[in-house]
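Sharing a structure below in structure tokens format, with a few things to ask.
Shown here is a partial selection of chains from the complex, left in place.
Labels run A, B and C following the written order; every chain starts at residue 1.
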Amino acid sequence: MCLGIPGRIIEIYDNGITRMGKVDFNGIVKEVCLAYLPDLQVGDYTIVHVGFAITRLDEESARETLALFQSLGVLEEELNPDESHETA
Amino acid sequence: MKYLDEFRDPALARRLFEQIRRITTRHWAIMEVCGGQTHSIIRNGIDQLLPPEIELIHGPGCPVCVTPLEIIDKALAIAALPEVIFCSFGDMLRVPGSRKDLFRVKSEGGDVRVVYSPLDAVKLAQQHPDRQVVFFAIGFETTAPANAMAVYQAARLGLKNFSMLVSHVLVPPAISAIMESPNNRVQGFLAAGHVCSVMGIEEYRSLVETYRVPIVVTGFEPLDVLEGIRRAILQLEQGRAELDNAYERAVRPEGNVAAKQMLADVFTVTDRTWRGIGRIPRSGWRLSDRYAEFDAEFRFNVHDIQTSESPLCRSGEVLQGLLKPNQCPAFGKECTPRTPLGATMVSSEGACAAYYQYGRFVPTSTIGVAS
Amino acid sequence: MTVDFSNWVCPTPLRDYPAIVMGHGAGGKLSTELITHLFLPAFGGPHGPLADAALIDVGGARLAISTDSFVVRPLFFPGGNIGELAINGTINDIAMMGAQPIALTASFILEEGMPLAQLGLIAESMGRAAHNAGVILIAGDTKVVDRGHGDGVYITTTGFGLVPAGITIGPEHARPGDAIIVSGPIGLHGIAILSVREGIEFGAPVTSDTAALHGLVSTMLASGSRIHTLRDPTRGGVAAALNEIAATAQIGIEIIERDIPIPPAVQAACELLGMDPLHIANEGKLIVFVERDDAERLLAAMRTHPLGRDAALIGYATIDHPGVVVARTGIGGMRVVDTLVGEQLPRIC
């Protein structure tokens, strides 16, 4: 459930009822409701579901997670080179 | 795409598979609660690359699958009314009610429209003041804020021709129900990342404590799913049962505060019947009394709804993780995505449909295309 | 006559639909079943008639014939309109038999109220497309239907071409071991159309890839490569085209997802709408099954042609899992690539 896609906010405006914006998904742009993320700014990343920005995408966390993945095998391989080959 | 491609990286995926293999010493049954995760697992062939000890049980996390037959039959009856423009997310059009589906209602003259966002339905109501616009509001906690906003805007705009057929469901009561089941085999959960990005993670803490079961908040890309599995296995192997957040880039502990406020205003917790599972107490949302006038069930007096589920279908067991889709005797025979008997074959995220679409062990004869 | 439900592969086909639903026209399984179980028996047997295209021998020549109705909405879309689609689509079906197209007929069903200025634009681009392709429009027909019984204009084109001596190309000729090449980036036409319907904007415009492919086919044939099968992956996309070939030739097909050229905007739109690029329609692309040893030579030849510049090898035919198309996923897993049941729908949940 809950297909959510990350995109970058490129425009913010009020459509007379609520806070709206345009979000860029790698070259395609869709209008999105920003009402639930009043603090988001142009340039921020968000995750969009059925036309709504539901959460801020924290770029710092993303980098940390990827760094963790990068480190995972490497660290243990360094610590335990033999075992790592056995379980492969 | 940025923040998608990085989490699909094959080299990193290999590392995660290796890690998981390394730490897995025995059989573990883990449920990914969310259909989006099931989709990702099958779409990427993750299950086939995991060590055989790890059994992934596909959870009831597809709102299309679990929407009760009775509500679908009501949707079909409302959509057939001449004054109604019936708006739905695309996937619901193929969900069979007792006798037909929305595609058939459309072919019989019903004005059924696919919308991308519930706000599109509000727009339609503004554009067609002479028609009744009904939005089929299904979904878990992720979709609820969008649907709530639609009602809120309709109220602010004073629209008398907008209403919603609400069938919202909630994840935590479903996890409780699974854990309470006498047949339960699930030993750890991957919680749905986007649900948590709205609701936060605190309500899962009591589940972890009550059932002493590891719950890892997990994203949807291959690396996210693998990391969720890795952390769940790690807890299981180490005998821990903790709440862990493996989707930190999208999930704050407190969730989305503004959205939760809106949800508290627009919706009220209610008992809900899950298709194929049964009634789960306090497992859904209905419109709060303040917004009762927007409830399509009250606005349209849809009588004589006779619901009848196929006796062959075992989607209830599938949804509870008691049965693999391809263990159902009807799978790929009486039941295919074209002739679905159960909700889980209907949605492309349903466990049965996902097995049928992406599974390796589908009998060739059921995929045949006429020459 | 009553519709014959007795010989279905699936036990209860069309059972749920006593009347036509949109999915019957989507080029997926419902379409196939309608043809197999309603039209073919009525037209005299399960073999032969009412395929998309056919070959007949006329005066010692082999004539390739194909017909298609075009009902596209909107009539005008980024990169083209229904008129050039109707010309190129039928030229391509002829070209996919290895034939050189000669002539087309065009039959119009006009809806009362269709602006003549728009119709003029459509007709003009048909004329231009035919002229550019070197085919002539030899006969036509015009009917008008009451407002509310049409959609501006529907166009049916039928095309004729000559198959050069020695050419035998068709889905039944695909063989295990064949290399599979796609002539360029996929999904552009379908996403260009969807973008109009779903209100998606594009940073850089995504336009339909509509084009006549017979020139590219000529280049390919001239390379001397042993081409077994050609197919333009239109309705139902690459997935439907490959499944049809797999089923017809009773071969398995394995494609490598990361080798498939998917433009970033197509990928992004598919992510957003929950669709699979392999199901998106193309109108100016072809898939070719070629003897494995000739694959590099053919690729090189294709890349000399403007419409084959970005050609890519995307997989192989195998003796495993006959009739089934599988894809090696980005992370190295396998998945079945199936044909859609009916309409392609935005997936939200």
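What we mean here is this: a contact is a pair of C-beta atoms (placed from the backbone, for glycine too) under 8 Å apart; a residue touches a chain by one contact, two chains touch by 3 or more.
In this text, all values refer to a predicted model and were calculated from it rather than measured experimentally.
**Student:** Tally the chains of the entire complex by the labels shown and give it as a formula.
**Tutor:** A x2, B x2, C x2
Assume only the chains that are shown with their structure count from here on.
**Student:** Compute the distance, rounded to whole Å, between the mean C-alpha positions of chain A and chain B.
**Tutor:** The answer is 21 Å.
**Student:** Distance between chain A and chain C based on Cα centroids, please, to the nearest Å.
**Tutor:** Chain centroid spacing, chain A to chain C, equals 36 Å.
**Student:** Averaging only over C-alpha atoms, locate the centres of chain B and chain C and give their separation in whole Å.
**Tutor:** 34
**Student:** Which positions in chain B are in touch with at least two other chains?
**Tutor:** 1, 4, 35-36, 62-63, 89, 116, 139-140, 143, 349
**Student:** Specify, in ascending order, the residues of chain A that touch 2 or more different other chains.
**Tutor:** 1-3, 5, 25-26, 49-50
**Student:** Where on chain A is chain C touching in the complex?
**Tutor:** Touching chain C: residues 1-3, 5, 22, 24-31, 48-50 of chain A.
**Student:** Applying the document's contact rule, which stretches of chain A touch chain B when the two form their complex?
**Tutor:** My answer: residues 1-6, 8, 17-18, 25-26, 33, 35-38, 45, 47, 49-52, 54-55, 57-59, 61-62, 64-66, 69-70, 72-74, 76, 83-84, 87-88.
**Student:** Which residues of chain B touch chain C in their complex?
**Tutor:** Checking each residue of chain B against chain C gives 1, 4, 8, 10, 13-14, 35-36, 42-46, 48-49, 62-64, 89-91, 93-94, 96, 100-101, 103-104, 106-108, 114, 116, 138-140, 143, 222, 333-334, 336-339, 347-349, 356-360, 362, 364-371.
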